[in-house]
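Sharing a structure with you now.
Heads up, one of the protein chains got dropped from this complex, but the rest are sitting where they should.
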Amino acid sequence: MSRLLVAAALLVAATAPAWVWNPYHLHTLIMAGIFAVLALSLNLLLGYTGQLSLGHAAFFGIGAYATGLLTVKLEWSPWIGLLAAVLLPGAAGFVIGRLALKLRGAYFVLLTISFAGCVSLVSVNWMDLTNGPLGLPGVPPLEIALPGLPAFSLRTKSAFYYVVLAAVGLAYLLCLGLIRSRVGRALVALRENETLAASVGIDGTHYLVLAAAMSAGMAGLAGGLYAHYTRFVSPEVFLFTYTVTMVIMVVAGGKGTLAGPVVGAVLFTVLPEALRAATSWQWQMLLYGVLLVAVLFFMPEGVVPALRRWRTS
Amino acid sequence: MTLEARDLSVRFGGVAALSGVSFAVAPGTVTSLIGPNGAGKTTAFNVITGFQQPTQGTVSHDGQAITGWRPHRIAARGLVRTFQKTSLFPGLTVRENVLTGLHLRGRVGVAAALLARARVRDEERRLGEEADGVIDFVGLGARRREAANGLSYGDQRLLELAVALAAGPRILLLDEPASGMTTSEKASVAALIARIRAQGVTVFLVEHDMRLVMGISDRVLVLNYGRLIADGDPASVQRDPEVIRAYLGSGAHAHA
Partner (left out) sequence: MDQLLQHLLNGLLLGATYSLLGIGLTLVFGLMNVVNFAHGEFYTLGAYAAFAALALASVNFFLAIVLAIAAGALAGAACERCLLRPLRGQSIDTVMLVMIGVWIAMQNAELLGWGGVAKSVPTPFPTRPVVLGPLSVAPLRIFVFVVSGALILGAHLVLARTKLGRAMRATFQDRETAALMGVSIERIHTVTFAFGAGLAAAAGALLGPVFLLYPSMGDLASLKAFSVVILGGLGNFAGAALGGLVLGVAEELGAGYVSSGYRDAVGFLMIVGVLLLRPSGLFARAERVG
């Protein structure tokens, strides 16, 4: 039954540009896809190792700036830019994981917040590098240039939609592969009982660094895609609202599951758009805060696990 | 496969949890570490398995000094411990708990997990079979799919044992494996320990139940106030006047 549902959902997703007439709605779906990658990345840390990073917007932003700077200032290919968008934040995540060592819980959160704060300040103040608050306009679109054929620019919403869909699929499969292996079990062991894990040979630091690096790289990919979609990068990518949105997507969707973050991403991108006509984004954020508390009180495992439980009961 | 502790001392503030403790655990034996509460038994375990640093002294295994090594490295050498307080992966099922314990028996890393799915499938199948084997060995076969935090106390302690066994220990350090158990449960634990020893695993245990200890041990070590006061076979240790004094002094049970 659920396989049919998943297949149907995939079919719907794969053909969306064909039947979504309103370009603004297609834009919403693209943003949902970018957020899905972000949510999956945060879930890798929060859902599986149990550590919360409130600085994930920093990895998103570093990814955006990495590709923005390389393609605008050095005029490199956007695909190289995307690669940098994965590797640079990934390296940052690796460093944070290594620095964190035995820091867990609230201290880890504070470390990530501080990191994000510093990065944000740099993006605003280091004008020579980043253009400061003015940002970097003119980020080129992605294009496919096969030898012998004319370059095909992925600048239309439909084309970019498929790029994002592919990215979501890739991120999902990556997480899936990881989770369904000994590596995934080691990550979960960190969350469930790190001391016991050590006693059976699981190196907590090694796996936390791994999770942090992969999580950061994935968030960076989302940032790179965002840069090539909006064609503009500014310090606004470091806004805390992105982190907040990610957190609620993961927690409300269902942390520790793979479908949860994706469902959460779709819910919390589509919902605000639906509300946009009626309310301002401040009300939206206010609602998010209240919703986060409500979910933690009444449905702490999140929507997806709750639905699954309801269906099997 | 000898485990050797030499001149171990652990001091914090003015308190000496361990003072100049030296002993050797011979391979293939069951050695018990006993002593009144607060004698330093769990501290000794913590130091041996890397969960605590000694202020002085060395621990070595098969001639290799392992003092100060991090716990997971010591576990990888085959020294696996259990904990005094029930310690499980609460949100996971019995099978998932044991599979996690089988970590050292697997080899798949990130690269393989992402790119070599065939290898992952094979390993998962192999580990699955091993897990089932361990679960059956301890007798939890019927509860394979149950959540760990829903098990009865006795079954939880069996699961802890299973997880530790899954790690493939050459030396198994059990911290009060029979605490809180009924007489029949204790008898099962004793039988299980005997079977573990029969498989060639050296067992080093901390225990309070004298009947259990004297019944299965080849050697008994006695700690009191952080010092080793006796080291020998069960019969002679039971007769040792200093041991009797230590136990009578703390009002504990020193009968055979």
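Letters A and B mark the chains in the order given here, with residues in each chain numbered from 1 onward.
Quick note on the criterion: a contact is a pair of C-beta atoms (placed from the backbone, for glycine too) under 8 Å apart; a residue touches a chain by one contact, two chains touch by 3 or more.
On a predicted model such as this, the values are computed, not experimentally measured, just so you know.
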Legend entry - Among shown chains, those touching the left-out chain: A
Inset, instruction - Could you tell me which of A:106, A:146 or A:274 touches the chain that is not displayed? - result: A:106
Legend entry - Options A:72, A:251, A:266 or A:304, residue touching the unrepresented chain: A:251
Legend entry - For chain A, the residues touching the chain missing from this view: 50, 52, 54, 99, 101, 103, 105-107, 109-111, 113-115, 117-118, 121, 124-125, 240, 244, 247, 251, 280, 282-283, 285-286, 288-293, 296-297, 300
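Methods note: only the chains that are shown with their structure count from here on.
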Inset, instruction - Under the touch definition given earlier, write down the residues of chain B that touch chain A in their complex. - result: 49-51, 70-73, 75-76, 80-83, 87-92, 96, 99-104, 106-110, 112-114, 117, 120, 123-124, 127, 163-164, 166-167
Legend entry - Complex contacts: residues of chain A adjacent to chain B: 174, 177-178, 180-186, 188-189, 192-193, 195-204, 210, 214
